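This is the structure I want to talk about, given as C-alpha cells.
Here the complex is missing a single protein chain, while all its other protein chains stay put.
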Amino acid sequence: MAGPILRTTNLCKDFGPVRVLFDMDFELQPGEIHAVIGENGAGKSTLVKILSGYHQPTEGQVLLRDRPVKFQSTKDAEDAGICMIHQEFNLANDLTVEENIFLGKERRRGLFLDKRYMKEHSREVLASLETDVSPNARVKNLSVSQKQMVEIAKAVSRNADVLIMDEPTAVLTRSEINVLFRLIRSLQAKGVSVIYISHKLDEVKELADTVTVLRDGYKVATQPIGELTEDMMATMMVGREMKDMFPDKDLEPKPDTVLDVRGVTSPGYAVDCSFHLKRQEILGFAGLVGSGRTELMEAIVGLRQRSSGQIEVNGQTASIHAYRDAISRNIVYLSEDRKGKGLLVEKTMGFNLTLLALKQYVRRLGMIDETAEAVSLRKAIEEFEIRAPSNTAVINTLSGGNQQKVALGKIMEVDPEILILDEPTRGIDVGTKQQIYFFIHELAKQGKSIIVISSELPELIGVCQRIIVMRSGHIVGDVSGAAINEEEIMRYAMGIKGGNNNEQQSAG
Amino acid sequence: QDQVTIGVSIPAATHGWTGGVNYWARVTADRLQEQHPNINIVLLTAGSAGEQANDLEDLVAIHNIDALVILPFESDPLTDPVDFVKQSGVFVTVVDRGLAREGIEDIYVAGDNPAMGRVSGEYMVEALGGEGKIVILRGIPTVIDNQRFDAFMEVVDETDIEVLDWAYAYWNRDDGFEVMQDFLARFPEIDAVWAQDDDIALGVIEAVKQAGREDELFIIPGAGMKEVIARVMEGDRLTPVNVLYPPAMIATAMEVTALVFVSDAPFMGTYIIDSPLITPENAERFYFPDSPF
Amino acid sequence: MSSKAPAETQGASRFTLDFRTLGPFVALALLMILGTMINATFISSANLTNVLTRSAFIGIIAVGATFVISAGGIDLSVGSMAAFISGVMIIAMNHFVNTVGVNWTTVMIGMGLSVALGLAAGLANGLVTTKGRIDSFIVTLGTMGIYRSLVTYLADGGTLSLSFQLRGIYRPVYYGSFLGIPIPLWAFFVVAVIGWIVLNKTRFGRYCLAIGSNADVAAYSAINVDRIRTLTYVVQGLCVAVATIIYVPRLGSASASTGVLWELEAIAAVIIGGTALKGGTSRLWGTVAGAIMLSMIGNILNLTDAISQYLNGAVQGVIIIVAVLVQRSGKGR
Partner (left out) sequence: MSSKAPAETQGASRFTLDFRTLGPFVALALLMILGTMINATFISSANLTNVLTRSAFIGIIAVGATFVISAGGIDLSVGSMAAFISGVMIIAMNHFVNTVGVNWTTVMIGMGLSVALGLAAGLANGLVTTKGRIDSFIVTLGTMGIYRSLVTYLADGGTLSLSFQLRGIYRPVYYGSFLGIPIPLWAFFVVAVIGWIVLNKTRFGRYCLAIGSNADVAAYSAINVDRIRTLTYVVQGLCVAVATIIYVPRLGSASASTGVLWELEAIAAVIIGGTALKGGTSRLWGTVAGAIMLSMIGNILNLTDAISQYLNGAVQGVIIIVAVLVQRSGKGR
C-alpha cells in the first residue's frame, strides 16, 4: 500500500471559545508505530479523540486511505477499523471483564450471546497479555493496572487496522510493558498501524518508528525515531533543554522514625507487613502489578479494612480506623485511581482542590471562605503549572496530566508531614515529572517524609533513598544505598531473591 | 335576578361512591344552569383534605362565590376552612360529613353513616337468626368508616353472632378480593360477610365464587351501586339486599341551595337522607342505569 | 452468570457468593416459616396458590421494571398504565361483543389491543425520557397522572365493567389451571424465564446493564444508548400489558383506583430482589422472590388477628426492611 492510511489536514478543534488544536497535519503510514508526544495539555488526546470519533473537528479534515471521513461517533470509527484505548478508563464497572471486552461487539449465536466463545476469546486475549485477570471478574474489583490490561485487551480484540493507545503504560510495570510491546510488534507484523501516546520517552525510543511532537496545540515536528535521542525529544516537547531529571541525592533521613508499621494485614491483599519511615526519608515501594502495595497503604491510612497490625506515628501508637484519623495525624494518601477515587470529575478544580482540607477554610458561622479558596486555587495553578481552559473549569475538561496535578494539589492542601504518593507521576509529561521529583525532594528537605509507590523503577531509583519491594502481599525486600538498582529490585519482585513470604517482613 | 355563583367542592372520583358523587354533581350542575340562567356553578374536585381547603380558597378568591356546597373530604380538617368561607359571607351547604363544630352551615344534607351500619347490622341479625360467624371488610380508616362500624357492632354485639375478624379493604375491589381470599382460607366456616361497600363486595363475590362457597354464605354490601342493585333485583342469593347510601345526596344539596337563591322560601335546616334497606321488592326505585355508579 | 463474577474477583469464599444471590430466597423462606408459625393454614396448598397467583400481576410488572431499573431508569407510571389499559380493553371488548360476538375472538381482540397499548405507552415514556433528556422520574410521574386521569375520564369517574357474557369466556385466564397450576402463575413463570434469558443471554440485556453501569462508556462502545433505554420502557409496557391481560378477568372491571401504588410495589420487588436502584445490575429471580414476598406479607397479616389492623402497614414496612437486611447481611461490601 502506498500513501498514509490515516491523514489529517488543517485540523482544528475548539472547546467553546478555546482553541486547543491548530492546523494539525498528521500522517499515519500503514504498519508503522507512530508515537505522539507533548506536554500535558498539548492536545494529544484531543487529536486522537477526533481520529477515533469521540470528538468532531471544528475545522479541517480527517482522511482515511485518502478518502475524507466524518466520524459522528466511536461506532463510525470502529466500523472504519479505528480503535482507541482511552487515557481515562472507559469500562463499565458493574460488568465483567469479558462483558467489557466485547461491549458493543458481542458475538451471537442466533438470538443469543455466544458466551462460551466470548469467554474463550477473552481468556486468549488476556493470556496474550500475560495477565491473570479472570474474564468473569467484575471490573470494579480490579486494580488500576488490571483495568488497564482489560482496556488493552478490549482494543486488541477488535481487530482494528489502526490502533490508538493513549498512555497505555502509565500504570503498568516494566514487565507488563514488555509484554505489551511484544504484542504491539506482533500486531505491527500483521499490518496494523499504531498511534502511541506516552510520556515515557524511553519507551517511545524503544518502540516507535516515527515521532510527532505537539506543543500548545501545534505540531512541532514529525521525525523518524532513528536520529532522535530521549533528550532531543524532551527538548522539542518542552521547548527548553532538559537536564538533570532527578535531584541530587544529598539528603539523609533523620534518625527519628515518623511512621512505624508493624504486622499490618489487610485480608486478601497484604499480609503481615512491617516497615518504618524516618523523617526526611523518601521511601520507594516497588513490586509487580498486584503485589498489594496500594492495598497496604490504603490499609495503613484507614481506607481499607485491617485485620491486624499496629501503626505508630512519631513514636506514639496511632489508632487509625478511618482516613480522617490519618489526616488528623498529617498523613495523606494520593490515590492511583484518579478518576474513581481521587477527583470528582464533574466538579470544578476549586471544588476538588479544597475538598480534603475544607476544614481550614471554614470561618465564622461555619461559612466557607470562598475568597481564600480562590487564592489557594490560583496558588496551586501557579505552583503546579496547571493548564486549564479557565479557573472554573470542570475536571473532565482538563488533560490527563493536569488532572493529576490537581490531585497532587489537593493533598498538599492539608500541609502533610507524611505523604504516601501512589503513582504520583501517572500521565505526567517529562518536564512536569522533573518538577515533581524536585518538589518531592524539596518536601523532604523541609523535614517531611514521603512514600512513593511507582511502577516506573527508574523513577524510584532516581528519587528514593530506600526501596521496599513487595510481592503477592508480602514485603520481600528492602534495598538502600548502592544496592538500589533495577536488577536487584526485579530479583526481589519476581521472587528470585527474598525467598518465600515471611522472612523479610521487618527488614530495615 | 342577580347572577349567582355556586361553588361545589367534592372529593375526586377515586372509588365507586365518589365516582357517583361526581356524576350526580355534574348532571345536577348542568340541569340547574339550564333551568336558571342566572345560576353559575363551579365544580371542583379534590384529592385530599388539604387540596379541598385550597379549592375553597380559590372558590372565594377567584370565583367569588355566593354559595358553597361542600361534601368534605374529612370533617375535622375542613371545619376551619369552611368556617372561613362562611365568614366571608357565603351561604354554606354541607353534605354527608358534618363539620366538627355546629352552626357553621346554613343547610346540612346528611347522609346517615351510623344508620347505614345499624341497618346492615339489623338485617344481619335477622337473616342469621341471631347467631353465626361473620367477617367484616371495612373501608379506609376514617371517621365515616368508624361510625358505620361502631353502629353495626352495637347491634351485633347484643346477639350470638361471632365476628371472626375484620380487615380494611380500602373501598377497593382488589383489596376486597384479596382479603376475602385470605379469610376464606383462614376460616372454614363463614355464614355471612359485611362488606359495607359495593366495590368491596364485588371483590368479595369473586373470591367466594373462586372458593366455591357461594352456597354457604351471603354478603351485605352497601351504598347502592347499579351493578349490585341489579343483582338484588334479580334476587341473587349471594347479595340478597343492599343498604343505600346514595351519592345522589349531592344533587339534593345542590338543588336545595339553588332554590334558596331562586325562590324566597326559607330552606335552612337539616335534610337527612335515609339509609333504607334495598330488597328485591323496592330495588327498582334505586336503580339508575345511566349513573357510572 | 452475573451472579458468579464477584466471587471470582474477590477470591472470596463460595459462601458469600451463594448467600448474596440466594439472599432474597433465604428471606422468602424465613417469611414462609414465619407464616406457618402464625397460622398453619398459611402453608396449605390452597392458600399458597392464592398468594402466588396474586403475586403474578406485580411480579410480571416487576420483571419489566427490572429492565428499566437495571438500565438506570425508573417507571412510576406502571400502575396507572395498567388501569388505563384495563379500561380501554374493557370498553373495546364490550364494543366488539356486539359486532364480533361473545367468543374468544373478542377476547383476543382485547388482548391484542392491550399489548398494542402497552407497547405504545412504553414507547411514549421511553421517547420522552430519551429524546427530551428529562429524568425518567419526572416523565413517568407525569404520565402516571395522565393515564390515571384518562381512565377516570373513560369510566366517567366510576367503574368500567366487562360484559357479563364475556366474563364467562375470559374468566379461565385468571381462574383456570393448567397441569394443576393456575394460568397467572404460568404466565408469571414464562415472563420471568423470558425476562431472565433476555437480560442474561442476549445483547439487549447486556446493553441494559452496560448503560445502567455507565452510559458514557456504553455510548463510546458504539451502543445506541437512547434506543436501548427506550426499549426498556417498551419492555416494561409490554409486561404491564401482559399483567393487565391476566388482571382483567379477575374482577372484570377497571376504575380510577385500579393499580394504585403498583409502581411502588413493583419497584420494591425489584430492589428487595437485589437489583440496585442506580442501575448496572439485575437479579431477575430475586425480583420474582421479591414480588412473592410482598404478596405473602399481606397474606400473613390477614391470617392473624394478633396485630391491630391499624398497624399492618408498620409490620409490612418492618418486614421489608428486615428482609433486605437479611439478604444484605451476607455481603461484605
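When the chains are written out, they are named A, B and C in that same order, and each has its own residue count from 1.
Assume a contact is a pair of C-beta atoms (placed from the backbone, for glycine too) under 8 Å apart; a residue touches a chain by one contact, two chains touch by 3 or more.
Predicted model, so just to flag it, every value in this text is computed and none were measured.
Shown chains touched by the undisplayed chain in the intact complex: A, B, C. Residue B:Glu57 is the one among B:Glu57, B:Glu126, B:Glu162 or B:Glu284 that touches the chain not shown. In the complete assembly, the contact with the undisplayed chain comes from A:Pro17, out of A:Pro17, A:Gly226 or A:Gly481.
Only one residue in the set A:Ala221, A:Leu355 or A:Ala483 touches the chain that does not appear here, and it is A:Leu355. In the complete complex, the residue from B:Ser75, B:Ser120 or B:Gln196 that touches the missing chain is B:Ser75.
For chain B, the residues in touch with the chain missing from this view are 12-13, 22, 42-45, 47-51, 53-55, 57-59, 61-62, 73-81, 100-101, 140-143, 145-146. Annotation for chain C: contacts to the undisplayed chain at residues 76, 128, 132-135, 137-139, 141-146, 148-150, 152-153, 156-157, 264, 267-268, 271-272, 276-278, 308, 310-318, 320-321, 324-325, 328, 331, 333. Interface residues of chain A with the unshown chain, by the touch rule above, are 14-18, 303, 322-324, 326-327, 333, 335, 340-348, 350-351, 355-356, 358-359, 362, 366-368, 370, 389-390, 392-394, 396-397, 410.
Simple rule for what comes next: only the chains that are shown with their structure count from here on.
Taken together, the touching pairs link the chains end to end in a line with two free ends.
The mean-CA centres of chain B and chain C are about 33 angstrom from one another, to the nearest whole unit.
Distance between chain centres (mean CA atoms), chain A to chain C: 45 Å.
Multi-chain contact residues of chain C (touching two or more other chains): none found.
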